[in-house]
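Removed from the display is one protein chain of the complex; every other protein chain stays in position.
And then chain A:
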Amino acid sequence: MSSVSTTSAADIAIKVDGLSKSFGGREVVHDLSMQVKRGSIYGFLGPNGSGKTTTIRMLCGLLTPDAGEGTCLGYDIRRDADKIKRLVGYMTQRFSLYQDLSVRENLEFVARLYGMRDARGAARDMIRRIGLNGREEQLAGELSGGWKQRLALGACTLPNPQLLLLDEPTAGVDPKARRDFWNEIHALAAEGLTVLVSTHYMDEAERCHEIAYIAYGHLLAHGTVDEVIAKSALSTYTVSGDDLNGLAAELAGKPGVDMVAPFGTSLHVSGRDKSALETTIAPYRDKRGWRWEDSEPSLEDVFIDLMNRSKDNFQ
């Protein structure tokens, strides 16, 4: 390592600058820069095809960036992929362990690949930790979605990595399993592990220490949840009452109204220009049957707004 001061380098798990990647002439990741602190849970959010998986793959050496540079755990992502692989656990979006090996055999395989001395013992301990005892001899392909996801998490944490890269780990998993999974992630982070996790779910974003929002290959916002909401400069009114569908249809597209979205029994009406928004909604505020409330935008409002804006810019 060159002259990077040791204290800051030790605190940073991932630091990348200007990463870009194209496939067949289509740029999937554009000039992406980010920093992830050690020991934090960093949420990676964005719509499908936004470049989350590609970015994660570049971080762990599975893809070579076309441009940009960076370090992962202090190692150069271009040159030191081998060293990074030893210290990083990567959980792929699609289950990618061997379906025709049992739970135990899969874990022992991973343990041996990382050169662990007591592969059997390590596998046995992990089976206990992820609660798969009694299923050791079951083939991985026969497990249900939730169990597969636990096994995959177990496999990537088995070699005691310093960084976990989890690519949509909770897609298609029931709420209970999701909650258990997140508890496990927090427990791991408490032990000092850095976790970068991509997700679609807003409630999961709020469980992260920091988040980044990426759309069409561009990193659009990052920071804590509160920071991201504050930086959005979005004004939101929550309306409750009758015939919200009719109101939504009337308001959509009016000046100052950038977004109208139903949330359960209420409606979120948001705009970036607060005064324009207030002028437009003024006639409706006095009408009976609706209750208007000046409120904070939700994270989802912010993200949808970011996505809509980026669509105008990049598409």
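Here is the rule we go by: a contact is a pair of C-beta atoms (placed from the backbone, for glycine too) under 8 Å apart; a residue touches a chain by one contact, two chains touch by 3 or more; residues count from 1.
As a working rule, contacts and distances are computed from a predicted model.
Asks: Which of "NADH-quinone oxidoreductase subunit M", "Mannose-1-phosphate guanyltransferase", "Homoserine O-succinyltransferase" or "Integral membrane protein" is the UniProt protein name of the chain not shown?
Replies: Matching "NADH-quinone oxidoreductase subunit M", "Mannose-1-phosphate guanyltransferase", "Homoserine O-succinyltransferase" or "Integral membrane protein" to the record, the invisible chain is "Mannose-1-phosphate guanyltransferase".
Asks: Looking at the full complex, which residue from A:T64, A:T279 or A:N308 touches the chain that isn't shown here?
Replies: Going through A:T64, A:T279 or A:N308 one by one, A:T64 is the residue touching the chain not shown.
Asks: Can you say which of A:K52, A:K85 or A:H218 touches the chain missing from this structure?
Replies: A:K85
Asks: Going by the touch rule given at the top, which residues of chain A touch the chain that is not shown?
Replies: On the chain A side, contact with the omitted chain comes from 57, 60-64, 81-82, 85-86, 88, 90, 92, 94-99, 110, 113-114, 155.
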